Structures are given as C-alpha cells and as structure tokens.
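A protein chain is absent from this complex, but the other protein chains hold their places.
== subunit A ==
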Amino acid sequence: MRTIQRRHVLRTIALATTALTVGAVAGFHSEAAAQNRKSVKIGYAISKTGGNAGGAGITTLPNYQLWVKDVNDAGGLEMPDGKKLPLEIVEYDDRSSAEEVVRATERLATQDKVDFMLVPWGTGFNLAVAPLYDRFGYPQLAVSAVTDKAPDFVKRWKNSFWMLGGGHDYAGALAAIVSGAKAAGTVNGKVAMISVADGFGIDLVTAARPAFKEKGIEVVYDKTYPAGTSDFSPMINEAKSSGADAFVAFSYPPETFALTQQAQVASFSPKILYLGVGTGFPIYGKNNGENATGIMSLGGIDPSNTMNADYRKRHEAVTGVAPDYWGSVITYASLQMLQEAIKRKGLDKAAVSAELASGTFQTVLGETKFENNQLRQLWWTGQWQNGQFVGVMPSDRPGASKAVLPRGEWKKK
C-alpha cells in the first residue's frame, strides 16, 4: 500500500504536469519528504530543573540519552524498507512546571513537527500532556506514571499506554506480604503507616487502607506529612511506641533517605520496613550498604535476567549513572518498543500506535506486550537482597525472589 503510494508520488513529481488540489499537494510533500528525509525527529520535554529534576534525572533522561546513542551508534532508526535514519533530537526543559510541559509539548507538535515524542516524567505531567498527544495523534508511552485510572484513560486517549501500574497493584501486593507474614507468625499484623500529602502518597495510601482492611490487618498509626518534611523523629517515635512491627512510608526520595537514617538513629527496626520512591535508587544501596538489606519498596528486578543485567551495565557505562530499580528499565523497554514498532510500520503515527497496542516486542524485560494498552508484567514489591533490589511480588511470576522476613536489626557501623 505504502510503496505503491510512494511510487505514485515519485512519478507524479517527476512528471510535474498535473494540476493538484491543495490537500494532495500537502500529502505529496510529506510523502516526498519521507522518501528524501535524512533523519527522524524525536522530541521531548523533561524536567531538567526544578523539583522534578531529581526523579527525571534518574529514571527518564539517562535512558533517553542511552537510547539515542544506541540507535545512532547502530546507524540510525530502522525503517520498514531496511533504511536507517539517524535520530535528530529536540529537547525542552519543562522546569518542573505543568504549564511549561504543556507548552513545550504543543510546540514540539506544531512548530518542531517532530515525528515522535517521548514522555515527560511524573504522573501529573503525563496526565497534563495526554490530551495533546491525543489531539496530535502521537502514541504516549507513559512510564513514570502510577495511576489506577489507566483503564479509563485508555478509553479516553486511544494512543496512550500506561506502563507502571496503579496504586492498588502496589498496595495489594504489600497487604498480601504483611498478611502472609502474619499467617506465618512472623509479624503481629499491626501496621504503622505514614504518607506524603502529595500525588504519590495520597494515591498509595488511599489504596492501602482498604487493602489492609480486606486482609484483616490493623493499621494502628496512619498519618500524612507535608512534602519536604525533613525531621521524622516524632513520627518514628510514635510508630515505635504504637506496637506495630511493620512500618510503611509512601514517601518521596528525600524523605525516604531521611527516614532510613533517622530510623537507624532511633534504633527502630520493624520486622517489615517498606519505604517509598527512592528506595530503588542506586545511591540508596550505595549509601546504606548492608543496612539496606531487607528493606522493601515498589518495583524490583529479576536478578537472573541477563538482558536486564547487561542493560544496567551499559546504562552506567554510557550515562555515568546507574539506573534505578523500578522505572528505569521500563523506560528503556518503552523506547525499544517504539523503535521496533517504527521498524515494522514506519513513521505513520497511527500505524505505530496500533502496532504498539497489539504487537509483541523483545525488550530488555524479555517478551513484552501491552494488555489493554497497559504494561502488567511488573514487580509490585521488591526487596534489597545481597546488594540488589529484587522483585518479590507477584511471587508466582517467573524470576521472583522469595521475600526474606523479618528483616534484621540495623548493623552498627
């Protein structure tokens, strides 16, 4: 179909005699450009400065850079006809502002006229740009977005793909771990829980409350704190005296780091210690060493997956920073899926979206496939074991490690 059109176009241009309608001219132009084009334009807006820069700088941006390098080193992005086109990148800094990310995305679509867009970092930002991606017909492979509403969004924005699950998935897995440990007599089934009063914390804690209730687990301390809190000693003291032997914090990275340090100072070693975003950052393992062992959080990896191990090595070698243990590898896999879909369908955005939705892809995760535009092959809970953050839930997924509970006391340095 495509080749026929192209031939037709070429012939028409070569003859250049027929009067054409305006619409046809536009059509021919783009087709001619596709034939003569020297590169594929990829654009993205990402938080390089501001409050989101820390998260985007770990999970998203290094993977974009790694992928661009990988593709260009291999001669470029492969088209269905086997021709390889180098990537041309348009990058904007959204300065961690939702207005700015929308503006930059619109600009990528209307002024830069990029062929494909890579998503921004964060749940809120992905939601903010989703209508634009939809309007301009770009497939949106939303990675760093945790949302329970993905099934609804998929209906509203047909070309959107949601790759990191929702709060219910993570909270449900956590509740299953606690109730399993309670049944085994490891813990008393009382949970102390704190959460940041912001997007991620609210989502997770709202999902966790009913999940714990359903499993018959008593939440004895349940408080929220404002983002940016630096001193957790009052909350740790309360949790310590609450009689709970499981401590859960749906926290952001700076708070996750602070909680880890302050729990050590307070000699607070609950049998289950579950912390939020940041636990899967490489710096977390590096800073805490032995003491990280046994700490749980969202995400994880399959330590026996050699492709993933190879990806982690390359990520560090190329970008100078290690990938995290949650969204990083998914981000890279999303780019591989896009690359493969383009190889199969070319630069037609609608065709690529359709291929993404229905196709099966080989990525660093192994065989990867969307179910109703969502990635479901994810690790809902992970645990630091032997210097790696390994996936423990779902426990029946191939490659799952066994959760080790209770976690030990803090080691004195």
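Quick notes on this structure:
The definition used in the following text is that a residue touches a chain if its C-beta (ideal position, glycine included) is under 8 Å from a C-beta of that chain, and two chains touch if they have at least 3 such contacts; residues count from 1.
Operating definition for what follows: contacts and distances are computed from a predicted model.
The chain absent from the displayed complex carries the UniProt protein name "Branched-chain amino acid ABC transporter permease", chosen from "Heme exporter protein C", "Spermidine/putrescine transport system ATP-binding protein", "Succinate dehydrogenase hydrophobic membrane anchor subunit" or "Branched-chain amino acid ABC transporter permease". Note that of A:V90, A:V220, A:M307 or A:V321, the residue touching the chain absent from this view is A:V321. Within the whole complex, the absent chain has one touching residue among A:V146, A:I194 or A:I217, and that is A:I194. Of the options A:Y44, A:F281, A:Y311 or A:Y332, the residue whose C-beta touches the omitted chain is A:F281. Taking the complete complex into account, A:Q261 is the one of A:S242, A:Q261 or A:Q377 that touches the chain left out.
The set of subunit A residues touching the chain not shown comprises 47-51, 53-54, 56-58, 96, 194, 197, 223-226, 228-231, 233-235, 237-238, 253-254, 257-258, 261-262, 264-267, 278, 281, 283, 287, 321, 413.
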